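Only one structure is covered here, and it is reproduced in the block below.
After this line comes chain A, so read on.
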Amino acid sequence: MASVVTNDMSIVIGGDAGQGVESSGAGFCLSFARAGLHVFGMQDYHSRIRGGHNFYQIRLSEKPRLSHSNPVHLLIALTPETVRLHLDQLAEGAAGVLPERFEIDPAPLEKRGVRVDTLPLIRMAEEHGNRVMANTAALGAAAGITEFPLQFMESVIRDNFAAKGQQTVDTNLKVAEAAYGLARDRYGADFPYKLVPVDGAPRRMLMNGNQALAMGALAGGCRFVSAYPMTPATSIFEWLSGLPREYGVVTKHAEDEIAAADMAIGASFVGARGMTATSGGGFCLMVEALGLAAMTEVPMVIMLAQRGGPSNGLPTRTEQSDLLFAINASHGESPRIVTAPGTVEECFEAGWRAFNLAEKYQCPVVVMTDSFLASTLRTLDMDAIDFSSVSIDRGSTLTPQELDGLTNGYKRFEFTETGISPRALPGQHPAAAFSAASDEHDEEGHFLEEIEGRRRMMQKRMRKLREAEREMRPPKRYGPPEAETTLVCWGSSFGPCKEAADEINDAGGSANVLQFGDLWPLPEEVTAAALSECRRTVTVEQNYTSQLAKLLRMTTGIKVDGTLNKYDGRPFAPEEIVAGLGKEVVSGYAA
Partner candidate 1 sequence: MVTRLDPKLFDATTDITWCAGCGDFAILKALKLALADLGIEPYQALVVSGIGCGSKLPDYMNVNAYLTNHGRPLPIATAAKLANPDLHVIVTNGDGDSYGIGGNHFVQSCRRNPNLTHIVENNQIYGLTKGQYSPTSDKGFVTTTSPDGAIELAFNPLSVALGAGATFISRAFAGEPKHMAGLIAQGIQHRGYALIDVLQPCVTFNRTNTYDWYRKRVYHLEDEDYDPSDRKAAWEKAHEWEERIPLGVLYRVEGAPAYEDQVKALEGGSPLSRLDDLVKDPRPQQYERLKERFT
Partner candidate 2 sequence: MPQMGGQKEGALDYGQFLSEVQANGSFTSREETEGAVASVLMAMAEVLPREQLQALATRLPPEAMVFLRRSGSEPDPLFDSHLFLGWVVSSVDATCGRDETTGGLDMTASYSGPEAIRRAQCVFSALKKRIEPDHQQVLADLLPEDVNGWFLNA
């Protein structure tokens, strides 16, 4: 047997949609998290209820990981298709498990030096419970192969099936136990990848970007959410809808994304913190609402979880192709703020910060994630979500005392040096009833078309963008300052870029990462300075047209030295970035 590798491996669980791969994978992730391992659990699925290959790829480590990684060491295949599709991903010495009713051609497996056995998972499931529990058998088998103590799997089984009754819990436990024993006996001694609980590891949470965003929004005072279901944003809305009523979050499943965005505006107009969450196609429908919010200076927050486009595109897959769209969507010119958290922790902060920015600058704020960040599970230390770090800043919203000080003639859109006008809320004070028109308007909000009035109101609105730019953060640098290559990225690509840079540096190379989180208004001077310090810049983006590279060039005049692009709907793996460097397309469209 090869030398044993402990707590550093990747597992894939794959099968058809409708075989419960998602919940099995998530349950698997949780059991490892409870054992003190760092987990990165990426889901990959088709846009269908039944059929089509789905899988969960889980990276396990004693260090925090920000990305999945190849190769894969253990394959839990619920279908032969899974073996065929993932064969090339498998490491030498990897193992696989397949239910007994399938047969596989051993030749390609032998050629790659991997072992895939059929195990009587279905028979065991039927013997102790029923056929549906074949997943449980597969998980038990995986634990057995890696000699991972079954108790962690058992605790998750208890939690997950508690709602279905004790009998279901018990039979699942029996199925898991039987499969565990069989698999350990069959593979245990020969399989070099082992998982053991980490002594003294702190308790951790297993969370995805959507959940962190939703918690951030909640902590930021968001109590109104209107949305229309759209993958991969749906779970933000669902999570907030499922909160106990004491939290007081009013959620509204709207008739369409137009209404969803408008409802967020309506709630924000009267002073609540309202938001909506959507993906590309839904965001298309929200464009007119963005213009309205900007024109009438209503704080509005949109969580935009990107997916593959255009049109219905790749509904369940990842892409970063809406950056320039999000910045520019809507006719006319108006202020807005666009941010893009890169990690789950950053999602939490982005969730509450968006509301402060929106209220401070009285404009729309778009928080961009993507399918990869939105739905990938990652372990976080308990204090990574720090509610005491949250502040609620309502900007120039008038306090009751300030309202009492108003005389008649309150001007909702008063010209100020910053462009930010004191904001009264409808219904709060007799002296502060006001009009807000989506047509161009005067300081009191009434229709206006005169030349000078238009010029001044336009300048007032756009001054807010200049003000906001001062608050926008410069890109974050990770890794050695003097690196030979700088991977320039935004949003979720940070994870694979960081892992790639680590890999390069560990191998004696020299790379760092420049991660953009605040994308609009892009702070020009600090951005130019950060780019100028780099020796060789390569943008790494999940899109075809290198949208960040274009934005950087548009804003600073600086052209990056190369671009790496991926637009197949699958997130970059760090190995792909490492392999791609040197072969990247230089400052142009990808091939």
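One rule holds for everything that comes next: a contact is a pair of C-beta atoms (placed from the backbone, for glycine too) under 8 Å apart; a residue touches a chain by one contact, two chains touch by 3 or more; residues count from 1.
With respect to how the candidates were assembled, all candidates are chains of the complex that A comes from, given by their letters.
Here the structure is a predicted model, which is why all the values come from computation and not from measurement.
Listed candidates 1 or 2 all sit in this complex, but the one touching chain A is 1. Across the complex, chain A meets candidate 1 through its residues 33-34, 203-207, 211, 215, 218-219, 221, 223-224, 226, 245-252, 254-256, 258-260, 262-274, 288-289, 291-292, 296, 380, 382, 385, 387-388, 390-392, 394, 425-439, 445-447.
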